[in-house]
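One chain of protein is taken out of this complex; the other chains stay put.
Note that the chains take the letters A and B in the order they are written out, and that residue 1 is the start of every chain.
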Amino acid sequence: MTNLMPYARAISGRLLAGIPVFVLVTFGATALSSLAPGSAAQLILGDNATPEQIAQLNSAYGYDLPLWERYLKWLANLLRGDLGETLFSQQPVLQVVFDRAAVTFEIAFLAMLVSLISIPLAMFAASHPGGMVDRILRSVSSILLAVPTFVIVVLLSYIFAIVLRWLPATGWANLSQNPLANLRYVALPVLCLSLHQTAYLYRVARNEMVASLQEDFVQVARARGLPLGYIMFRHVLRPSMPQILTVMGLSLTYMLAGSFVVESYFAVPGIGWTVLTAVKSHDIPLVQAILSLTVVIFVVIFMLVDIGYAIIDPRVSVS
Amino acid sequence: MRPVDAHSNPASSTSLADIARAAMPATARLRFPGAGMFDMLAIAFLALLVLVALFVDIIPGLVSPKFPYGDFSQLPDLTLNGLFGTDEIGRSILSRVLYGARASLSIVLVATCLSVSVGILLGMLAGYYRGPLERMVDLYANTMSALPSILVVLAFVTATGTSVLAIMLILGILDIGTYARVAKAGVISQNNRDYVLAARAMGASDARIMIREILPNLVPALTAVMPTLMAGLIITEGSLSFLGYGIPAPAPSWGGMIAASTDLLSRFPVLIVGPTGAIVLTVYALNTVGDYLAQRLNSRERGN
């Protein structure tokens, strides 16, 4: 792979496309405070706030400035790497966001790993379409797709924490401080988050592989007497990969959505949990920072997906 | 490659689909061609759900969902109100599930009406005139797909606080981009069809072409994505209520009921069955109908 052009193109293309999205989201997040009934400072501080407190908050976050100025000020702060402090715990916003994001990332990454089990299942089902396994897995996946994460969370914690008592129902241990305890606490959240994901990935992968099996080159391989297992690995898996990668990228958004429920239910100190506490205390700066981070993550993920395309599909590499 | 005039002479084409169609007896599945048993069950369930949501307050004997009617946490029995048991303060779970259906469906329907109408408008204009408007619609759709819907809703709720109206509006914002994208793609593919060109040649105005010639052809694609997106809204609304930011408290909501029953889960797990079943079946039925419509749309397009 000496030709780096496709990778450069994937990166620059996604970055360029990501800028307007970033601007739109961060600007929208800034505009949020204008939606507050009364003034934003009033909303944040509550009814008992003194005028001095309100004035202090206004000067810190610019809630008395026009929207444009407030946005530019926020952007400037972002470039300086200082988005102020959280209203509730008085910690630097950026540091809080990064700490919490690391936790969510660990869970999402593990859930993604677990969901990869859908690929071999899809290969097996696709190689015998309409067979027993295919039909059973199709039903299971459509049922799983119909169960919202908050129901999965309740059911699995009932089974594993209350009935079987295998895993702790809530709590958290830091990965760096106590990896083993971390694993125990992380197990249920990861399982809950991955179920939906697994069903979704299974569905896409199975349909994609059944479509690949109709290709002429698969007919050719079958006519040459190559075994089905070999054909699945050599001729079907790779052509299905771009679609699978796309879904994995997209599903990161879904997992982030799922993490709100999962983290709040299991008391995991991640992004979702943080947003929920921020919503409760009307911590607009913190929500704003998390929205921005989410967009950045999304852009980076799709950059990775594009690079993945360039690695998988030889036709992309040709300039 | 078929003979050129294969379409005018159906007897000559030998594709398996044609043969299968010719060989199928003309059964009386008039309105839902090709629907399987599950598709029909899903459609029937949704119809029943809509009926319940419309007429829940005139079901004879059903108690109010907001006030206790019996003992706390009664297990299910065979009376109407006790069918799913009673909740932690003695309200009928069945009554709350049925009124919850009304709440969920009305929120989702209003939100869908909002996003479909705005989405069609933006999508048609973007597809018809292209240019900067199209880029803006794309940007909006991309942005909304980049953000987890629940995060967007919570961000708004941070500023506006929770109320049913706010949630309807915020949920309505989420899917505008998707509907606009579908409408836009439809317009672009229709734009050079003969009937549009003919209408234009006869001097029809842009508005007339869009409304009379193009809009009717967008309906199948839009209805095919609608059930799946509505299922997503049901889940988002449920999650919000579960987290305590959805339908405000005394009013019944499926998500809120599930959240409330978790406290009693170790002692009375049966009490979760009602609301859980309601939301799972609804989402399953919507997904099933969505798959069915999408499949029909695909086969129609291939048939053309």
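Simple rule for what comes next: a residue touches a chain if its C-beta (ideal position, glycine included) is under 8 Å from a C-beta of that chain, and two chains touch if they have at least 3 such contacts.
Throughout what follows, contacts and distances are computed from a predicted model.
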| item | value |
| --- | --- |
| From "ABC transporter ATP-binding protein", "Sigma-70 family RNA polymerase sigma factor", "L-lactate dehydrogenase complex protein LldF" or "Cysteine desulfurase", the hidden chain's UniProt protein name | "ABC transporter ATP-binding protein" |
| Touching the absent chain when the full complex is considered, from A:F98, A:W166 or A:F217 | A:F217 |
| Residue of A:G62, A:P148, A:P189 or A:P239 in touch with the missing chain, whole complex considered | A:P239 |
| Contact set of chain A toward the excluded chain (per top definition) | 215-217, 219-227, 230, 234-235, 238-239, 312-315, 318 |
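What we mean here is this: only the chains that are shown with their structure count from here on.
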| item | value |
| --- | --- |
| Chain centre separation in whole Å, for chain B relative to chain A (CA means) | 23 |
| Residue ranges of chain B in contact with chain A within the complex | 139-140, 142-143, 145-151, 154-161, 231, 235-236, 238-239, 242-243, 245, 255, 258-259, 261-262, 265-266, 269, 272, 276, 279-281, 283-284, 287-288 |
| Residues of chain A defined as touching chain B within the complex | 17, 20-21, 24-25, 29, 32-33, 35-37, 40, 43, 142-143, 145-151, 154-155, 158, 162, 250, 253-254, 256-257, 260-261, 264-265, 275-276, 278-279, 282-284, 287, 290-291, 294-295, 298-299 |
